[in-house]
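Down below is the structure, laid out as structure tokens.
So, subunit A:
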Amino acid sequence: MKVCRRSFLSLVIGGAAGTALSPLPWKLIDDSSIWTQMWPWTPVPEDGEVSHVNTVCSLCPGGCGLTVRKVNERAIKIEGMKGYPVNDGGVCLLGLSGLQLLYGSTRVKTPLKRTGARGEGKWEKISWDEAIAEVAKKLADLRAKGLSHTVGCIAGSDRGTVAHLLGRFLTAYGSPNFIRTPSMQDSYEQTMYLMQGAQASAGFDVENADFILSFGSGLIDGWGSPVRMFKANSALKNKGKLVQVEPRLSNTAAKSDKWIPINPGTESALALGLAHVIIKESLYDYDFVNNYSFGFDDWTDDQGTSRKGFKQIVLDEYSPDDVAEITGISYSTIIDLAKSFARASKPLAICGRGQGNTPGSLSEFMAVHALNALVGNINKKGGVWAVPDPDYIRWPEVEMDINAAKGMRANRIDGAGGKTYPDSRYLLNRFPEAVNSGKEYPIEALFVVGANPVYTLPDSRAVKEAFDKIPFVVSFSSYMDETAANADLILPNHIFLERYEDVPMPAGLQKPVVGLSKPVVKPQFNTRHVGDVIIQIAKAFGGGIADSFPWDNYEACLQETLGRKWDTLNEDGFWLDSNFRAPGWERAFDTPSGKFEFFPRTLAAKNENTFPQFSPVEPEGNEGRFPLILIPYDYMRLASGFIGDPPFAIKTVEDTVLKGNDILVEVNPKSGRGFREGDQAILSTPKGSVKVRVHLFDGIMPGLVAMPRGLGHTAYDEYLADKGINFNELIGTVEDPVSGLDAAWGIRAKLTRA
Partner candidate 1 sequence: MLPFSFEWAWDMGHMVFMGGLWYALTILGLGMTYCIIMAAVDTAKGKGSHNH
Partner candidate 2 sequence: MSTLDDKAKEVSAEAVDEAETESPTEVNEKKQDNGPWGYIILFFIIGFAASLVIGWGIFPKVLYSQKKQPIDFNHVLHVAAVEEGCESCHFFREDGSFSGVPKLAQCVECHEEVQGEDPNEAKFVEEYVAKGREVPWLVYSKQPDCVFFSHIAHVNMGKMECDTCHGHIGESTHSKVYEENRITGYSRDIWGKNIAGLKKNTWDRMKMDDCAECHAENKAVPKTVETLPWPISWMPRPYEKPASSQVRVQIDKDACFVCHK
């Protein structure tokens, strides 16, 4: 026993000595640490040949050129395209996160058909043939019943071949209900139309302006084409001034040369007050006003009635004293601002709040635009240009059969272009109400393309209700967004990095530009180009509908449409109308008077005293019950459009905006008495109550509560869903009396302890 025990011990000691002299322990120590350096669950990106592909971003209306770096077949980095007329190398964080959308978990990977209740998230994978057959059958049934006009389509854009294909399909099928999602573009288009008689978008030559007066436009918060605005803003530092009029210290306000806090909703009063000073001090552009404008002085209308001109009205009613009272801006500030604006060599006044995702009051847009007219900064360098759409889509007339013609005679469901709002083209804000009331007719089927109305439209509850009333909703979304989640059928589109598509006219650009999205990588999933799907659905119908789509597929259609531009686009990534110059003042105004109309005659004939006039848009709610006013704010790091923030972007959001899943609302310490930083609170508006946290911020006017847009998604993936509150749940719509567009800028609210 003794021997045994000692021998065993000896064996062990010998073993240990031998092991120590063998490579075993040392190699194991080494290898185990190398193992920690190469943990199999830490991915190793594959290396390979690097290449670059140029394409154009369509995640927002900005339309930036992108250069995508690839390694073999993988796209690994998005960068701004150098030399692209919009962004020249710069790129915003949403564009930079594009690969997370491409490869992300929010993608709809194959056509899906709902199996559970709406929004329950239960889906059945179906083939493309089945999906297209199902849509075609549904549409054919409706058409057979004479209900073709009850089919609607909500699209994120009405420009470019895809939007035209959609519109064309609806026309050939027999529905007038193509609706574009609303933005400040609607108001600017109408302003252009009413004051200048132009069917055009407003382009802003911000690069050449030397004094930008912004009425709440978030020039560096994502307004217009964001990257371009950043660049212009930087350039302005050396040669000009930016004055920001806004109740909250937005980033734009903070970076401006002067921030002028204003009582919210009184911007047009300020514009008219400034006009007052400019006119009174005779600082306006005589040449333009005398020779190219109408309605400045008193005039006589068609009925022979003598009407007060812009000058007289402004001088009578908008003295700096009165305006100071309305806006809360001091008398001297108004005078100084008016003078420095008018004395600048290229002053530019702009509006459209925040990122310009909401249309706003038409009279405000016109008042601001009138300022540009006063200083003659229209259609010239450094000013506002009326930019016509690039005219390259020249397709043969749609072949409408009887059914189509009948359907097209129906009134639009949203009332745009109707009796009340003859000059409006799309009024999506009226859509939920129209569907819910069922006054006009029910909507039996709805297509949603490049839009996420369930999330982005104000008054979420009404929108949801309307969607519940529509029996057949088809989403073409590439992502499982809120609208897709509430659809019956999802026909996922390729995302912009996988498809060809023309991207015309970046928002606010003063030059007609067409960009081209190119497939950077092969489609990653079983998705299909929405253009192809439309063509295939049309073909499934046969007859006039099919005949209206003479192309084999979308790419053929696009090539044929672009014609000689195709090569340029493929090579350079964009086509720029090099002949386009500032339209100037001669023959630029297609108004009844042939001049710029301070007082739109078309409007004046119908509706007296709509302009120039400060007609405040009152925020909804009772002041007694809701002592504060809730306003939204936009912020570059939060995408508030149809795309939600990808993981990288949401990661950048500060903890004073989002903490955990709680959204923080900004309140001035004066209004937020009793609250400490980060306290929980209940924020209520007439539309609903939500739980928030309080962020005390001196940069916001007392009496206001500000909430960022872009949070509160219920769809998408775990990186975005259920974080914060969607502002649209808390606000309703206010119809602009002239345009019918949504003019709401805030809503009454109260903040109580949680």
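The rule we apply is simple: a contact is a pair of C-beta atoms (placed from the backbone, for glycine too) under 8 Å apart; a residue touches a chain by one contact, two chains touch by 3 or more; residues count from 1.
A word on the picks: all candidates are chains of the complex that A comes from, given by their letters.
Because the structure is a prediction, the values reported are computed rather than measured.
Checked against 1 or 2, the single candidate touching subunit A in this complex is 2. Every residue of subunit A that touches candidate 2 in the complex is listed here, in rising order: 1-3, 6-8, 10-19, 21-24, 27-28, 31-32, 34-35, 37-38, 40, 44-45, 47, 49-50.
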